[in-house]
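With one protein chain withheld, the remaining protein chains of the complex are depicted in position.
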Amino acid sequence: MIARLLTPHSLRTLLPAVSLAALLAAIFYLQPRTMSYFGLNLLLNLAVPIALATVAQMFILCVNDLDLSLGAFISLTACITATWLHDTPLLGALALAGCVLAYAGLGALIHLRNLPSIVVTLGMSFVWMGIAVLILPTPGGKAPDWIRSLMTLKPALIPFPIIALVVLGGIVQIALMRSAPGVVLRGAGGNPQSVARAGWSILRVKMIMFGLAGLFGVLAGMALVGLTTSADANIALRYTLLSIAGVILGGGEFTGGRISPIGAVIGAVTLALAGSFLSFLRLNPDWQIGAQGAILILVLALRVIINRTAAKS
Amino acid sequence: MTDRSAIVRLNGIGKSFGAVQALRDVTFHVAPGECVGLVGHNGAGKSTLMNILSGVLSPDTGELLFGDQDLAARYSVAAAKQNGLRCVYQELSLCPNLSVAENARITHPTIRGIGWRRKAATLITTWLDRIFPGHGIGPGDIVGELSIARRQMVEIARAFSATQTPVRLVILDEPTSSLDKASADQLLSFVGRFTETGGSVILISHMLGEILDSADRIVVMRDGGVVAEDATAAFDRARLVREMGSVLAEDAATPTAQARRQTDRVIVLPGENGIPLEVFKGEIVGLAGIGGQGQTDALLTLFAAANGTRNHAEITTEAAFVAGDRQTDGVFPGWSIRRNISIASIRQMVQHWLIDARKELGLAQDWQTRIGIRTEDLSNPILSLSGGNQQKVLFARALGSPAPVVLMDDPMRGVDIGTKQDVYAILKDEAAQGRSFVWYTTEMDELKHCDFVYVFRGGQVVSGLPRHQVTEANILRASFDAAAAA
Partner (left out) sequence: MSLLQKPWIWSWIGTLAVCLVIIGISGLGAGTQVLSAALSFGTFFVIVAIGQMFVVTLGPGNVDLSIPACMTLASTVAMKVMGGSSTMLLPGLLIAIAIGTIIGLLNFGLIRLLRIPPIIATLSSSFLFQSTAIWYNRGLRVKPPEPLADFATAKLAGVPLLAILVLVLTVIMHVILHHSLFGRAVLAVGQNSRAASLAGIKVERTRLLTYLTSAVLAAICGFFLAGFSGGAALNMGEEYLLMSIAVVVIGGTSVAGGFANLPGLWGASLFMFLLVTMLNTLGLSAGIRLILTGAIIVGVIAISGRRGRT
């Protein structure tokens, strides 16, 4: 059993979890007070929107595309949440549903015209940003109460962010990796031609995957506003790169439908914690961003070492 | 021809791609319980015909009859499946990121709901067991991590497996191209059993022996039409080759480098515990054995050594490489034929930091005539050529380079006989002028062109056979002997 756990293959699968555990251990060591209900709550609540964003990016990567507009999109949905959804819930809900549909439409456009997703989403990032600026020209707005109370929920024993992250990872893992329809969605990333020949519509797959990305993008925006209580048009711009890094950190790859939902959530949490870790280190704040890069490089370097050992054996 | 019970009947099918008429007035049928062998050169129209039959392409003219119903107008992949038709394509169509069972699920939409994983696993394992006993493939294995032979097995097993609609006709397009001998035999014997129970198979293969052994009836295609159709008993190898339109050149057994195996050694690849692989100047050295026993790796090691990036092997000169897997290892899809030829010689064409366009064109034209690449204009994209001609471009690339050693990775896979004969002649010619060739091939016939043959097993050279000892029996013995002992 132990020998089975130590094969390179399982090590590679476990690496994201192990790196997260190591990071957590380091944080607990530096700042034992985080090892409490409230400490964990504080430490992890910002990881929730990042994890949602990462899962959204994962859907896109799964069908061999890349979304460079995700951060702008989440900023937009955050702005809608903090304004329309708060003031006129029906209009807000419709607008958010429209956002999801727009993403599905984007998937259709990319597929039908065989366009490079990098560029289309690059262009769309301007569009999302523009709409966000129109809706909320200056930072402000207010989170709807129900989202606020959901995000600040204090369940007994286990802090809310942990529950949310586990549920998120679990649901997406089951839907994408264990369900029969999930196989088709992933297969379309691995060999679209053969999936099409087997009678499935790639157009529909792309629309579903982009639609799901839109849905989780909307959720990320809502969760973010629930935490920050207000929004601005630039609130989530850095999520674009964070989400890509999170998927890769979690063991996903850019092409071929090779993704791992649980890994993606773990990757997102790792990146979110990296920031806290550095502040506990009392590192010069100038190096905050730099150290995030360093952690990314470190984990990926570990993956390479494991892969090399795998290749040798 | 008289039985109205044919599973499918094509009448007067025509298909054009632009100015090229790929199929003209093809009439073809398959009866239940029949194995139809389909042969023809590359570009004869076999693949187009099969793509029409499986619903990937729609015909321009003609009827597509299932029973009395003409489905030509509303035929599709789905309609083909509904009528019990399955196809194993030449290029594999599995999703490498999914497991074996999950790939089965892709083609079986009815496997769903609770417990679908178990159902899919049982289905695919059952058929693998039935066709390739002892296959050693688990339903949870990720396809991308399987060897190419095992992937082919999964592909074939998946095509035969049935859930709701019974499988009535399976098209096998070069199914044995990546299988070793034992698995190929398993498959062909399964085809026999399948047809006995009323199923039908269309078998496309360049291995004429397979066709003659397994088919009940043979259809020969040439230039987009059916040129001969008869019971298998009416054919022999010579007639098949004649009908396909090429002349089987007698292999003149010219004694060549045998005596020279003492001096001018250009390659030594030490075997860890086996026999070193040596190549001498002007020699054609064959690498034999069951597919996937380390032959390609040996070639890659030699190539890397020639480029100075690895030093497991001693190689005194530069080396050029002829890929067998054109799409992944050979072709630059966006380039013209000319650029595809010149790339391996490009360093010799640089003058004052820039590439001399005239030299480049000269080289390409030279080899176009020498090896016979069929095109009007060398600046046409390489993808405008048929597969066989693309392979010729890859030969031209390697032979046109100044490298004194040419490494060939089973380059004749799926190439028609006419092209092969052309290339054999050029190889001999080049060898006579002092070039050395290391030639991995899965076709026994080709080893007869070699001066010396090394048989591989388990990643090692297990036997070295000089020309006069190169016989099918000797090679088979070396390929399998120790495996039986171990």
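Every chain is named by a letter (A and B) in the order it is written, and numbering of its residues begins at 1.
Basically, contacts are C-beta pairs under 8 Å (C-beta built on N, C-alpha and C of every residue); 3 or more make two chains touch, one makes a residue touch a chain.
All figures in this text were calculated on a predicted structure; none of them were measured in a lab.
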Exercise. Which residue, A:Pro32, A:Gly98 or A:Pro116, contacts the hidden chain when the whole complex is considered?
Worked result: A:Pro116
Exercise. Which of A:Ala21, A:Met35, A:Leu134 or A:Leu203 sits in contact with the chain that's absent?
Worked result: A:Leu134
For this session: Identify the residue among B:Thr328, B:Thr369 or B:Gln433 that touches the chain left out of the display.
Result: B:Thr328
Exercise. Out of A:Ala245, A:Ile259 or A:Ala272, which touches the unshown chain?
Worked result: A:Ala245
Seminar exercise, completed: subunit B residues touching the chain left out here are 303, 307, 318, 320-321, 323, 328-335, 339, 343-344, 346-347, 350, 353-355, 357, 397, 401, 403
For this session: Mind listing the subunit A residues that contact the chain we can't see here?
Result: 64, 66, 68, 109, 113-116, 118-120, 122-134, 137, 241, 244-245, 248, 253-255, 284, 286-294, 296-297, 300-301, 304, 307
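Assume only the chains that are shown with their structure count from here on.
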Exercise. Where the CA atoms of subunit A average out and where those of subunit B average out, how many Å apart are those spots?
Worked result: 43
Exercise. Given the complex with subunit A, which residues does subunit B contribute to the contact?
Worked result: 56, 77-78, 81, 93-98, 102-103, 105-107, 109, 111-113, 116-117, 144
For this session: Can you check the complex and tell me which residues of subunit A touch subunit B?
Result: 178, 180-181, 183-184, 186-187, 189-191, 193-195, 197-200, 256-258
